[in-house]
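Only one protein chain is missing from this complex, and each of the others stays in its spot.
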Amino acid sequence: MTDVRGVRGVTPVELTRKDFMSDQELRWCPGCGDYGILAALQLMLPELDIPPHEMVFVSGIGCAARLPYYMNTYGVHSIHGRAPAVATGVALTRPDLSVWVIGGDGDMLSIGGNHLLHALRRNVDLTILMLNNQIYGLTKGQYSPTSGVGKVTKSTPFGSVDHPFNPVSVALGAEATFVARTHDTDRNHMQEIFRRAHDHHGAAFVEVYQNCNVFNDGAFDDLLRRDARPDMLIPLRHGEPVRFGAEGQRGVALNEFAELVVGDVDDLGEDRLLIHDEHRPDATLAFALSRLAADPHTPTPIGVFRDVRRPVYEDEVSTQIEAEVERRGRGTLEELFRSGATWTVD
Amino acid sequence: MTDVRGVRGVTPVELTRKDFMSDQELRWCPGCGDYGILAALQLMLPELDIPPHEMVFVSGIGCAARLPYYMNTYGVHSIHGRAPAVATGVALTRPDLSVWVIGGDGDMLSIGGNHLLHALRRNVDLTILMLNNQIYGLTKGQYSPTSGVGKVTKSTPFGSVDHPFNPVSVALGAEATFVARTHDTDRNHMQEIFRRAHDHHGAAFVEVYQNCNVFNDGAFDDLLRRDARPDMLIPLRHGEPVRFGAEGQRGVALNEFAELVVGDVDDLGEDRLLIHDEHRPDATLAFALSRLAADPHTPTPIGVFRDVRRPVYEDEVSTQIEAEVERRGRGTLEELFRSGATWTVD
Amino acid sequence: MTTTTSGTEIAQHLLDRVVIRFAGDSGDGMQLVGDRFTELSALFGNDLATLPDYPAEIRAPAGTVAGVSSFQVHISSSDVVTPGDAPNVLVAMNPAALRANLHDLTPGATVIVNVDGFDARDLTKAGYTTDPLEDGTLDAFTVYEVPVTSLTLQATEPLGVKRRDAERSKNFFALGLICWMYTRPTRPLVEWIEGRFASRPTVRDANLAALRAGRNFGETAELFDHPFRIEPASLPPGTYTNINGNTALAWGLIAAAELSGLPLVYASYPITPASDILHELSRRKRFGVRTIQAEDEIAAASIALGAAFSGALAVTGTSGPGLDLKAEMLGLAVSLELPMVVVDVQRAGPSTGMPTKTEQTDLLLALHGRHGEAPLPVVAARSPSHCIDTALEAARIAVRSRTPVILLTDGYLANGTEPWRLPDPSALTPIDVDLTTEENHTDPDGRRVYWPYLRDPATLARSWALPGVPGLQHRIGGIEKQDGTGNISYQPENHERMVRLRRAKIDALGTDPVVASGLELDLQDGADLLVVGWGSTWGAITGAVRRLRDDGHRVAQAHLTRLDPLPLQLVDLLVTHPKVVCAELNLGQLTGVLRDRSLRDVRGIHQVSGLPFTARELARRLAEELDQ
Partner (left out) sequence: MTTTTSGTEIAQHLLDRVVIRFAGDSGDGMQLVGDRFTELSALFGNDLATLPDYPAEIRAPAGTVAGVSSFQVHISSSDVVTPGDAPNVLVAMNPAALRANLHDLTPGATVIVNVDGFDARDLTKAGYTTDPLEDGTLDAFTVYEVPVTSLTLQATEPLGVKRRDAERSKNFFALGLICWMYTRPTRPLVEWIEGRFASRPTVRDANLAALRAGRNFGETAELFDHPFRIEPASLPPGTYTNINGNTALAWGLIAAAELSGLPLVYASYPITPASDILHELSRRKRFGVRTIQAEDEIAAASIALGAAFSGALAVTGTSGPGLDLKAEMLGLAVSLELPMVVVDVQRAGPSTGMPTKTEQTDLLLALHGRHGEAPLPVVAARSPSHCIDTALEAARIAVRSRTPVILLTDGYLANGTEPWRLPDPSALTPIDVDLTTEENHTDPDGRRVYWPYLRDPATLARSWALPGVPGLQHRIGGIEKQDGTGNISYQPENHERMVRLRRAKIDALGTDPVVASGLELDLQDGADLLVVGWGSTWGAITGAVRRLRDDGHRVAQAHLTRLDPLPLQLVDLLVTHPKVVCAELNLGQLTGVLRDRSLRDVRGIHQVSGLPFTARELARRLAEELDQ
């Protein structure tokens, strides 16, 4: 079999943001949170030392899903909801590539929920960024599976009656090995989380809070207003006690029912503060953290909830093939055709 | 509008198992676990005092999904994976009916995973029984999303490389309000759990361990062999300490990372045993319990993991309609047609 | 006619018709002024038709050609069948709008440009290297250069509005000007502005000021000689409302629910251009409508099927990509023989295609897009308001034959509007549901039992009993069923029988007296040519046929609103006309069906550009066929 993968490039000496920018005009609404997310991504990527031609960005349909067009990498803008599965096909075929999946909350949790779950369960080596604006942007403003109860939108003029998903909980319930959350108002945090997600070998799921200023403006303002952040964002740092507030005066501790509670450190007691551990084999701690905030209106953890190692799907597939070829030799058509009973007519 | 729902029957004085048995011949393989599950169901149903004509059983495709044919109720044997959505249509239209969903692990967690998740999230008033045999029975033995890593099946002759779902964790991650687990070797336990699931107002998800003696015989034997049960089944009882073993000598306690650990009660200390609480608003406790056993080969909790109240989807839909009719009166076509600007030509 | 608005010589005061296109940036509010002008003209009594056209889904950068949004309206004192071929008047708010629309104008047309939008940066953004106002580009047209932005700013200055906000009112300036030009009373507009912006008084006042300023500018500036007048059309007496296809469809479904006594359940997943049906129905809680935004289109179809089983008038709506996804569930509905309406608002494909553009390319998908032999009726609306009738017809057929029905509209119908004469609701024909409420068969042992697949001998429809009725419990599924009992059957003869029965049941609709003919005929004795079309092209084909007749040709028209079963007389007509041409917005999907059925050499006229036919272009192509 000839090598069809083309010539592998030598990594350019120094990659810059520009190397990752395509020539296509950005088509999001002015003020859209997607701009900042794209920028954070393009600023971070050069650090990975992977040339753009070894990256594939796969998306479904939605405003968020337009992102691959703006990346000077290989890219597939597929159809609504199917990006995790399309990306699985890429990773399965080409474990040598860096494969990214971009989509919105509707794309990934409504029509595409199942593909996301199975990609996480299989632990395919994908970096999945879900841009959560709690709305359908592209179709001009219907509620999404992450919109809150009571949300008035075009399809819920009397307020939504659907209880929303908590994307971090969903991912953890689906056996995800890496789960994190970040937001479009902190470029550094995004860059850090994107890099961590990429560095994780296996499926990495990142929820990015994103403002849709046209159809759901300010959905995350309670958290992300500059003055609210210290009291509303709970930064997760591996190995450190979970605390927040301008003076670190607030903290998170465990109660007797395996649940986490938020309180003043003075009341909780410093030594009772939860020490965050991303690497627990048991997903419960991460899940408990995800339940701290039912919606982005009470103190909400951001950062890496979970980061554990587990065999990666395409690696295991390759291993089985290699082992078999090793054991019994590469098959030939001659052998294949003769693998059943044969007889000869002269 | 006329009432199209037909004449509502008066509940017969005394319902019996026979009232729920259809005239169709059972077509499962001899020895299949599905027989016992059907029997438990038909034995329990009379207790509910709901006549069979007010029940609808909806299923997808699979061996398990054949169950509705054997029930003397209304029933839809739909297509693979879609039963939770079809049943949502039934419940939305007819909140007066008792709606059940039956399916296998492939039906509900592979092709139908997303519909299950959304039914749970919306909290549609459905009683969902997932008969988990960790295999595709109907299609003659391929691995399922609950089959363990390394499982050799027709489609994985070298052993599966997919990490399986834990159905209870998946349901909890998807905001389920009622989650339980039972198994086909204990008719009383099944009956109790099925009744509890039915009594729950909202979506109730029950995982039933089921033996497929033809394609996956003995998958749960480590737990369910008569002699193994005391040491391998951890019965969950609301308000009671979680302990098991022939003499109750084994127990479950919390560690500092919100995780649960299994040990000898003597080592753990009686007072440190976890007290089970089905009604915690926070799903973490239930999730922690679900993580105790990664597969049915180590001590595994059975019973009700979680049972909380949350507004029910179709109730909320009805409420919005009733409130609007109350407020502004039932609409007429005359009004509807005139709801835009009109003009008259003489 | 069109010449009356052109040229510099004194034009007639009285016009029969005019086609105006408002064009500007996506953010310029062109759809809004188009809607307002349309409503004004409707209230004034003109007949009319509209064609909104907006860009790709996400807002393109301001000032670019990709970001142009336009709204065309055709108003007339006589019968209108299309939104007009080429605009007589183009209002261009910026260079991109001019550039994007210029090629649709015919020489002599009037162009009103907002000169304030024509600075060097704007020109570059639009891709102009020289200024079209100066380089002769517009020589063939009557051009009015109006400083719309600055006049709007001037007019709103006294109100103390911020410059950025004031600029937003410039669309109302343009509207005021056009209202003056075509002698529209602005009273209803003022009221509308007052109502709409009641909670935002500054915006309200700015818009009112801009509107007045535009109007006054027309009256006082020496640019225009005098206004034109388009008399009210002599529409049949009655009360009218201006309606688009999506709203009409929603109303038709509500009417069908009322007429059948079945509760309406609408399950859908948002998709352009079908979403507005969901939006409209979601608002109508007072009519008992239950809407659900499903997790995807498969779920929407599944929910509809569950609703149908439970006794709802079950409907699911979508566009092409969603119809693909519903295929398997539709096959189940065919097998279960449950009533259900499936709306497909077609858009340009394949795949994501061009979501805001129109096409008729889902016909063969609707007819054949399910595995196995899974026939179902397919109907299509022929104009925006006809969506109401089509919804009623689809529901009637679905319930009568216990079958899913596919209802085709498209982007052009969905967003286009026309006046609709309100019917008397009490005069609408009720939909007979004919539910089974007791056992319908006697066992050999004399026991009365319920057989879900017992059929009406005339319609071949199966019995329909709803959950909740004692004694009628039954279970149905997608495995082949024994005719009568509905029990699972793998018998070869039974399968053969059921396959043919399901087809015969659909065919039986062709002769069913309760069902419409599905054919709109405008024949002509001794016609040389029969033009066949279906669905949304009715207006354009009618317009083209009129033109041909005006030119002295003898042309007959047959327009299908039902595609399966085909209308009964159709094959006869195909066989008896010397020439038959089928015009459709695809590569010949109906054409192939007609050729198969009639064995006539039916010729096809196809266009697959995302745009509707214009009557003029169609007439030209038909004339070519006549010449051959």
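We call the chains A, B and C, going by the order they appear; numbering starts again at 1 in every chain.
We take it that a contact is a pair of C-beta atoms (placed from the backbone, for glycine too) under 8 Å apart; a residue touches a chain by one contact, two chains touch by 3 or more.
Keep in mind it's a predicted model, so treat the numbers as computed, not measured.
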{"item": "For the chain not depicted, the shown chains it touches", "value": "A, B, C"}
{"item": "Candidates B:Ser22, B:Ser110, B:Thr146 or B:Ser290 - the one touching the absent chain", "value": "B:Ser110"}
{"item": "Chain not shown: contacting residue from A:Gly33, A:Pro46, A:Pro68 or A:Gly202", "value": "A:Pro68"}
{"item": "Absent-chain contact - pick from C:Leu32, C:Ala66 or C:Ala516", "value": "C:Ala66"}
{"item": "From A:Leu38, A:Val58, A:Ala197 or A:Ala219, residue that would touch the chain that is not displayed", "value": "A:Val58"}
{"item": "Interface residues of chain C (partner: the chain not displayed)", "value": "55-56, 66, 319-321, 323-325, 327-328, 331-332, 334-336, 344, 346, 348-354, 357, 359, 361-362, 364-365, 367-374, 477-480, 488, 490, 492-493, 495-496, 499-500, 502-503, 586-587, 592-593, 595-596, 599-601, 607-611"}
{"item": "Contact set of chain B toward the excluded chain (per top definition)", "value": "25-30, 61, 63, 66, 79-81, 110-111, 113, 136-140, 142-143, 145, 154-158, 162, 214"}
{"item": "Those residues of chain A which, in the complete complex, touch the missing chain", "value": "1-2, 4-9, 22, 24, 51-58, 61, 68-69, 71-79, 82, 85-94, 96-97, 114-115, 117-118, 317, 320-321, 324-325, 328-334, 336-338, 340-346"}
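Convention: only the chains that are shown with their structure count from here on.
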{"item": "Whole-Å gap between the CA centroids of chain A and chain C", "value": "40"}
{"item": "Separation of mean Cα positions, chain C and chain B [Å, integer]", "value": "43"}
{"item": "Touching two or more other chains - residues of chain A", "value": "110-111, 113, 145, 158"}
{"item": "Where chain C touches two or more other chains, by residue", "value": "285, 295-296"}
